[in-house]
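Now for subunit A:
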Amino acid sequence: MNASVLAADLPYWAQALLRVLGGVVAVLLPAGTIVYVFLFKMMSFMQSRLGPMEAGPYGSMQLFAEVGKWLQKEDITPERADRFIFKIAPLVVLVSTFLLVAVVPFGPDAWFTNFEAGVFYMLAVSSVSVLGILIAGWASANKYSLLGGLRAAGQLIAYELPMVLAVIGVIIQAGTMNLQNIVVAQNAGSMFGWDGLGNPFVLTQFVGFIIFMIAVQAELTQTPFDMPIAESELVSGYMTEYSGFRFLTFFIAEFATAGVFSLIASVLFLGGWGIPFAWFGWDSMDSVDNWMNVVGPLIMVTKMMLLSFVIMWVRFSYPRFREDQLQRFAWKVLVPVSLVNIMITAILKVAF
Partner candidate 1 sequence: MSTDSVAALPGDSVRERIVDDLRSSIGDALLDSLVKPNDDVWVRVRTDAWRQTALALRSLGFDYFCFLSAIDWMPSPFGKGEDDPTAPPPERDDTIKQGYAGGSTRLQVLARLVHPTLHVGVNVKCDVPDDEPVIESWIPVFAGANWHERETHEMFGIGFAGHPDLRNIYLPSDFEGHPLRKDFPLLARIVKPWPGIVDVEPLPGGSDDEEGDAE
Partner candidate 2 sequence: MTSTESLIDRRQLSYIAAQAADARLNVELETEGMTLNIGPQHPATHGTLRIIARLDGEQVVWAEPSCGYMHRGYEKLTEVRTYPQVTALVNRIDWLGSFANEVPFILAAEKLMEIEAPPRAQWIRTILFELSRIANVSLFLGDLGVQLGAITPVFMAFRDREYVLNLIEGATGGRFHPNFDRIGGLKDDLPAGFIDETRVVMKKLRNFCDEMENLLFGNEIFQSRTRGIGVIPKDVAMQYGLSGANLRASGVDWDLRRDQSLPMAWNKVDWKVWTHPDGDSFARCWVRLQEVRESTRIVDQLLDNIPSGPVMAKVPRIIKVPEGEAWVSTENPLGEMGYYVVSKGDLGPFRTKIRSASFNNISIVPWVLKGVYVPDIITILASLYFILGDIDR
């Protein structure tokens, strides 16, 4: 939402307002879309049922009905709970989502902030949600919640590392930690001199992409890594004691984070908002036409839907791991593989 999009110089407060609104849209829109398209409809079709059909055409208004339902519910705090901590925990989780979306570039000028160390920041703030989950589990004064919170902490820490290591390959190839520059590096790049597709890192960093998506799955606590929630064991884990609006907050945060991580994955591996620059003869960031600020977000949404489809697909079709198996998988498979990936990437980078 840079000033140049609107072809007018906006005052600082207007820009700030615009960024906040854009952030809210960028969080809520993916969350709502993912919930309706995937959670309500796709899951139903996979399970030979129709899903919501009554509220609006094909149940498209179901989302509003659900939100209305949750808002009406009583906000219960358990008697022995640490009340203040209990109440802010869902907000902490949601804040992490908002912090994440802040670095995602949607177009050449359509960004909220343009960090030089964007990747670093992204990896750092994505862990904030762990804090929220952990304190939610602790503050609920419920044994199931506590187990869920502890599982979440152990799991998210274990999967933070493969995620970081998977991204390092991208950073080495792009030579920058700025997400905007990573997009440019992919779209302005070429493969063996052929620039028809640019150089999306999903091809060269395929191993990294897979590891990143697995880590995202774990980070989001989606099946097969949903032990912190584990309806059949821990009765929704850290969310057990939450009701009404606070449960809704957790819910939004979960799916918004799924959307934001899909956005980040598409920036890091699928070329982000860009189209191969060679198609229009652009060669660098400055020569990109202004209309990309409108088309770019659409491209990003398409890629996000694609990746979150994969996330949800896995979620609906897999059973869940056991906690120790998950840790073993993270430390014994993902971390070594991503280290090897980094090494090979570095060698090739130096060689070419």
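Selection rule, in plain terms: all candidates are chains of the complex that A comes from, given by their letters.
As a convention for this text, a residue touches a chain if its C-beta (ideal position, glycine included) is under 8 Å from a C-beta of that chain, and two chains touch if they have at least 3 such contacts; residues count from 1.
Model, not experiment: these values are computed from the prediction.
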| item | value |
| --- | --- |
| In-complex contact of subunit A, chosen from 1 or 2 | 2 |
| Of subunit A, residues touching candidate 2 in the complex | 43, 46-49, 143-144, 147, 151, 223-224, 226-227, 230-235, 316-325 |
